[in-house]
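The complex appears here without one of its protein chains, the remainder shown in place.
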C-alpha cells in the first residue's frame, strides 16, 4: 500500500469511528516478515467496539480453496449473519478475523496456496507466530486460549484441524465445516510439486488424528471440537473417518450432519450455531 | 378379546365417533392366525377421520427393544406431537399404526421378541401378510406403495430397514431412527438361541446392504430413505456403515446426525421432520 | 420480442431440454394485451420437468418494492434454496413463478409500480386474467385451486394478501412474509397521485380484513394462511393487526415471529418452511 492509500484508509477509519459505534467488517493489511510481503485480512468488529475500551474474545474464520479473505464477507454474507446472531442474543460480541491463504492466479490456487509451510513460504509459522500476535496486539482482544477460537470451511476446515492438532494450547474451540480431512490435492488439473503433495498428505486431519501421541491426545481433550459436514458433500467420508479416529482416542467431538453439499448455503447456515458454540466455550 | 370387552370397545368407539371429529390415538387388537394369538397395536386416526369418508396415507411406526405398541403413545408423546405437526401444516393428515413386536417378560425382550421370523413365531410373515392387509382393510387407507411409509427407532429402525430391503415394493419412504444396524444381540444378559443370533445377524441392515443383488438395488432406488442417528448414540457406527454401504451401490439416502444419544428426547424431536418427509413422499 | 430473439430463445430452450433434466430458473416474457406491453417473469422448473410429461403444482412468488422478477433469483438465492429443499424431501417438485410488478425509474418504484390496478395500468386484472392463465397454459401445471399457492415479501406480501382476499377461490395457501399490511405509501420522497394513495389504502391487508363480508369470511376459511414477520421489522405492527383482524372473524391463520428485520436473510430463511407449507396444502 502506498502512502496515499494509507492516508485514505486512516481517514476512512477515523470517519467510521467518529460517526458510529455500529459493527464493521473491514479489509486491512499487515506486513509479514516471514513471508516477505504484505498479507491482507478482513476483520469484523462488533457493535460497541469503537465506543468502549473493553477487550473481546476472537474467532479466526478461514476460507476455502479458490477463496480469499473476502470470501466470507461476500459469498458468506458474514456481516449480516454475525450482526443478526449477536443481536438475537445467541452469540457474545466478538472480533472475527478472516485471514488470506490464497495463492496466485485466477482461482487463487496457484503458488503459495494453502495454510501450511512451503519452501520460501512459511505460512503456518506466519499464522501462528506473526498473524495471531499482530491481530491480538492491534485490536482489543483477550489474548488467551479460553477466549480464542478457530473455524473454517473446506480447505479452511483442513487448516482449522491441523492448526488445532499442532497447537491445541491456542484454542478453546475448533469448528471445521465441510472440511477437507484427507490429503488429496485439491485441483487435479494443476501440477503440484512433490513437496506440496507430501506436506498436504502429512497434515491431513485423518492422518494426524490416527497417529496422535498421548500428550497430544491429552491436550486435544482440552479443546472443544465440533465437526459439521453435509450428507451430500463429496468430502463426507473424510469427516466420518476423522470423527472415528478422534473417538478411538476418546477425544470428545461434537458431530453434525445436515442436508446439503459443498456450498455457501451450507456454510452460511452453519455459521450461527458455530457462533453460539464458540461463545459458550469463551465462558467455561 | 372376549365378547364383553368387544362390546365395551364398540360402545367406546361409537361414543368417540359420535361426539367428536378430533384425532384419536387408541389401542386395539387383531387376531393373528400365523402367530396363533391376538396381537395388540396402537393407531392414530387424524382429525376429520370420523367425519369424512376419504382414505388416508399410512405410516407404520415401530417401537424399540424393551418397548411395546404403547411406547410411542406414552414415552414418545406421539399424539400431541403428531397433532401439532399436522395442525401446523408440516404434515398431511395420515393414519399412523404402531404394532407390537415385544416379547415375553418384564422387559419385553424374552420369548418371541423382535420383528423377524422365529420358529413357531413367523412375525415378519405376520407383519407383511396379515397385519398390513388387516389394517388397510379395517381402516380407510390408500393401500398402495406411494401412500405407505415405515419408520422406527432402535430395534424398530432395524425392523424398518430389513422390511424395506426385503419388501421395497411396499413403501415409498423408510426412516430408521437411532437404528440398530448390526446384528449384535440386544441384551447380553439373556441367553439367546443359536437360531435367534443367526437370524438377527443375517437380517442386519449393514449386512443386507453390503450384499444386495442388482434387482434389489434397482428396487431400493425407488424408496426414499432417510437415516437419522445421534452423534452420541452407541449405535452410531452401524448407521455410518449402513449409509456407506447403500452409497457404494449408488442408492440415494438422506442422512442426518443431530446432537444426542439413544433417548426419547432424540426420538421425539425426530418425529416431526419424519412426518414431513413421508408426507412429501406420499405426493410425489 | 422480435422474431430473432424468439428464435434464439427457442434454440436455447431446445438445448436446455436436450442436455439436461436438471432444474432451471429462467427469465421469460409474455405479451400483455391489458397492459399494452411485454411483461417479464422468472420461472423455476424443477428437476425432471423436461424429461417427464406430468403436470406440477405452482407457487406464485412475489417481489417487494424496489424489486423486479429477478429479485428472488439474485438477492433471494432462490434456485439453490429451492433445489436444496426439494432434494432434501421437504418440498414436492413444483413450478415457481416470479412475476414483475416493478415500476419505472432507478428504484423501480415510479410509474406503474405495484400489484393493483391503476389508470391505464390494470395490473391486478393482468395478473388474474392474463398472467395466471398464460403461465398455466404455457407450462405443464395442474391448474386448480388445490395445487396453486401464492407467497411474497414486503410489497409482495401486500399483493399476496389482497389477491387472496379478493380471489380466495384461486389459492389453497397464501404466505405473506414481512408484508406491508397497511396502506402507507412506500416511498415518502416520491409524490404519488391521489388515486394511487386511495387505492393503496383501500387494498391494505388490515383494512380489507377488518371489513370482510360473511361470504368472504367463509371463502377465506378455505385458504391456508401463514403470516411470517420478524420481531425487528418496521412493518411488524401491521402484521399483528392483520392476524388479529382475521381471528376476530374466526378465520384460521398460522403466525410466526422469528428474529430479524426487513432483510434478505429473513426472506431466504423463510422460503424453505413456506415450500413445505404449500406442499402439504397441495395434497390435502
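Per-chain numbering from 1; labels A, B and C assigned in written order.
We adopt the following convention: a contact is a pair of C-beta atoms (placed from the backbone, for glycine too) under 8 Å apart; a residue touches a chain by one contact, two chains touch by 3 or more.
All figures in this text were calculated on a predicted structure; none of them were measured in a lab.
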item: Hidden-chain contact residue, picked from the options A:24, A:90 or A:166; value: A:90
item: Candidates C:27, C:50, C:259 or C:284 - the one touching the absent chain; value: C:259
item: Chain not shown: contacting residue from B:22, B:55, B:77 or B:112; value: B:77
item: Touch list for chain A against the chain that is not drawn; value: 88-93, 173, 224, 226, 254, 276-277, 279-284
item: Residues in chain C touching the chain absent from view; value: 231, 237, 240, 244, 254-259
item: In chain B, positions touching the absent partner; value: 77, 80-81, 84, 87-88, 232, 259-260, 263, 265
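Keep this in mind: only the chains that are shown with their structure count from here on.
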item: Rotation in the CA alignment of chain A with chain C, degrees, nearest 5; value: 180
item: Identity of the chain that, by mean CA position, is farthest from chain A; value: B
item: Chain centre separation (chain A, chain C; CA means) in Å; value: 39
item: Centre-to-centre distance between chain B and chain A (centres being mean Cα positions), rounded to whole Å; value: 43
item: For chain A, residues contacting two or more additional chains; value: 259
